[in-house]
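With one protein chain withheld, the remaining protein chains of the complex are depicted in position.
All chains are identified by letter, namely A, B and C, in their written order; residue positions are counted from 1 within each chain.
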Amino acid sequence: MKDTKFRGIICPVVTPFDVNGKIDETIFRREVKYLLNTGIHGISPGGSTGEGAALHDDELTRLVEIIQEENANQIPVVAGIIRNSTQDAIRAGLAVKKAGADALMVTPTYYNVLVPDNAGNYEFFKSIAEDVGLPVIIYNVVPQNEITPELFYRMLDVENIIGIKQSVGGIQAFYKMKLMCGNKGLIYSATDDMLYSTFALGADGAIAAILTLFPEQCLKIWDFVESGDYDGARALQDKMYPIWQIISGPQFPRRIKQALQFVGRYSGYCRSPILSASTVEKEKLEVLMKEL
Amino acid sequence: MKDTKFRGIICPVVTPFDVNGKIDETIFRREVKYLLNTGIHGISPGGSTGEGAALHDDELTRLVEIIQEENANQIPVVAGIIRNSTQDAIRAGLAVKKAGADALMVTPTYYNVLVPDNAGNYEFFKSIAEDVGLPVIIYNVVPQNEITPELFYRMLDVENIIGIKQSVGGIQAFYKMKLMCGNKGLIYSATDDMLYSTFALGADGAIAAILTLFPEQCLKIWDFVESGDYDGARALQDKMYPIWQIISGPQFPRRIKQALQFVGRYSGYCRSPILSASTVEKEKLEVLMKEL
Amino acid sequence: MKDTKFRGIICPVVTPFDVNGKIDETIFRREVKYLLNTGIHGISPGGSTGEGAALHDDELTRLVEIIQEENANQIPVVAGIIRNSTQDAIRAGLAVKKAGADALMVTPTYYNVLVPDNAGNYEFFKSIAEDVGLPVIIYNVVPQNEITPELFYRMLDVENIIGIKQSVGGIQAFYKMKLMCGNKGLIYSATDDMLYSTFALGADGAIAAILTLFPEQCLKIWDFVESGDYDGARALQDKMYPIWQIISGPQFPRRIKQALQFVGRYSGYCRSPILSASTVEKEKLEVLMKEL
Partner (left out) sequence: MKDTKFRGIICPVVTPFDVNGKIDETIFRREVKYLLNTGIHGISPGGSTGEGAALHDDELTRLVEIIQEENANQIPVVAGIIRNSTQDAIRAGLAVKKAGADALMVTPTYYNVLVPDNAGNYEFFKSIAEDVGLPVIIYNVVPQNEITPELFYRMLDVENIIGIKQSVGGIQAFYKMKLMCGNKGLIYSATDDMLYSTFALGADGAIAAILTLFPEQCLKIWDFVESGDYDGARALQDKMYPIWQIISGPQFPRRIKQALQFVGRYSGYCRSPILSASTVEKEKLEVLMKEL
């Protein structure tokens, strides 16, 4: 059954690196405190926004520890797991569980020629759910290894598999997933520029990069829709839309970090090979952030 | 300059796993011996065929050690490096260098939303080439992070970057790369079902999964083209073509392992989440392998 | 400026053919009468639903004449123009104008290797608008020749170009078009399975195949959103969604005609090479139509 304690705005958090590619824990802790103060309903390190594919288990573990030092189990901590084999995903899952994670958000494997078929994906998520023993949210973000609504529907019979963050395919894929599986599992929006539209279609929450940049506004959109104020929600969505057009796309964490800097939340470097935002990206962002 | 000692048939080798996902060193050693006896010009563990994205550094290192125990530096050992950050790729490169690798075959990073732009890719390969200090062959296999001929041409000015294995885009991308960069760097064919056609366009060699299944025939195609017998080469290509149509595609290593079993070279399991070949796959392969 | 007389539910109409590929005017007239009785705000022959790419000018003209015989200028008649050169589109436009059309809905040219660039598309639509002298709605349905929001924004300075029917790219492309051009031109939804969601984002109307199958329900969705009853609108959208999943895709007119038959509105054959719906399609549709 759907576990409603995981509903709402589950906010990703960036992983700040220093110039040598080491995690800057001071900045990370400051970001965590900032986000917790906004009233978000959950927090999620180690996803795409957190450059999780480039994080080792011990680093991911440390991020969860720092979060729980500040959070003290007030809101759920959903740890991102982005690995390329079942055993690596389980090992990472056990590590963050020990560090205090409340749930896992797990991508399918993604090295193009090694992505499995439905049977392999089923075994992958089932093994993780059973061996780690934490609630699992599938992070459906890999175009070359997409989890279909039919497959997710079957997976929902596995204990601990509770939801899906629908990223590939945009709002149309979200809606399809919602209509087919929404009565059994949690369906999260990851359509950063159309949050209102997905909330109006019954999303159980959002886990999306834009939440970490504009947590207050995204919480407002959520509350507006919950209270039936669709026009208010749409107005906010319209306003944030052009900024997301600049940020989205490959290596978006560098543009998120640049935008965070523009709102006074400097968040360090990305991990190589992702370099800092280009001059053109900075200029485009600066203009739009000022207009907001 | 082009280092001709790396020309020719550089043969990938599968990584045999037991039912628990541990490497089976006995089978691996037997496969290595088999391949070395065929007269291949180079050998390459840890690529896509070797499920390199799912291998840890210590495992990859062990594979290189075993190869050198059998090979004793007779032919070049080109170790596959499939990692998601610059520092992880360098660490893996240093490990296999110590174990006896003669060169690296390195993919660009591949987690879709974290793939870098040209500047990031340039830094990625330059750092690896410089910090590891081994010849580097770029493994151009990631559709979401393709290295263009223009970028590769620039990279060829970096010491130790010596070649590219052109996989994405098929023979047409290979030909473009060859015409633009063939005078400066080694251009390897990875078009498993059209080896002759790429050799006839001047490929400096091949690094392709099909080599490990049919090393003798692929060596013959190479020799035929070198000696000007194009008709002989094409006849062999025509013959192997239908088998590759069954093997190619996502999770092809499981079908390579199945085909190896049909020719008496049982190679164990794939690492989860890749399951063993399906009944349908087995049946299709069996029919074709018998016809060969 | 936006011409509000073209707002609302502009309903396509199928072109019924007999077994020899001739238009069956009796059935067409009956369909027109049926649709006019539902209270639709406009009617549109000769689009994709009407198999307009396979209609000659004289046939298209006859369809417009029949419509006006029944409609007597009560609601706007928007004639589809699907042609492959500027001169052919103008000729067709002049013919339907003479027959009583109130506006044109014109696709860009679509033979893949002959699609023009932005300058050519601009000239195409400008020439049609000027030479025919009727309001023009661009029918943005050709993936290989997509009109961008930037280009459409410029086109809106041409007299008579009044709107766009946004079909390629789904709701996300619709929303982008709406935000960029919605203050200058009419933006029509063509997202058959998400009409409510596009109306809630401010669509000026819809021109979509599903309207001709479920005109009453689609009018209700429109009215619900106009009156602020978003939940009512979404419930209807949820209900029609699965049927559209069966109908949509290449050669959808044959499935529309099959569905029309199931609701007692037999509409003849499609024009060859489109054959009648397959047995599988019929069975899937029958089950869903009964559930509705």
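What we mean here is this: contacts are C-beta pairs under 8 Å (C-beta built on N, C-alpha and C of every residue); 3 or more make two chains touch, one makes a residue touch a chain.
Model, not experiment: these values are computed from the prediction.
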Displayed chains contacting the withheld chain: B, C
Sole contact to the chain not displayed, among C:A72, C:A235 or C:L275: C:L275
Hidden-chain contact residue, picked from the options B:T15, B:N121, B:N140 or B:S197: B:S197
Residues of chain C in contact with the chain not shown: 21, 48, 51, 53-54, 82, 84-88, 108-117, 119-121, 123-124, 127, 141-144, 250-253, 271-275, 278
Residues of chain B (touch criterion as defined above) contacting the omitted chain: 170-172, 175, 179, 193-194, 197, 200-202, 230, 234, 238, 241-242
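The rule is short, and it goes like this: only the chains that are shown with their structure count from here on.
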Angle of rotation relating chain A to chain C [CA atoms, steps of 5 degrees]: 180
Computed distance of Cα centres, chain C from chain B, in Å: 51
Inter-chain centre distance, chain A versus chain C - centres from mean C-alpha coordinates, in Å: 38
Averaged-CA centre spacing for the pair chain B and chain A, given as whole angstrom: 34
Residues of chain B whose C-beta touches two or more other chains: none
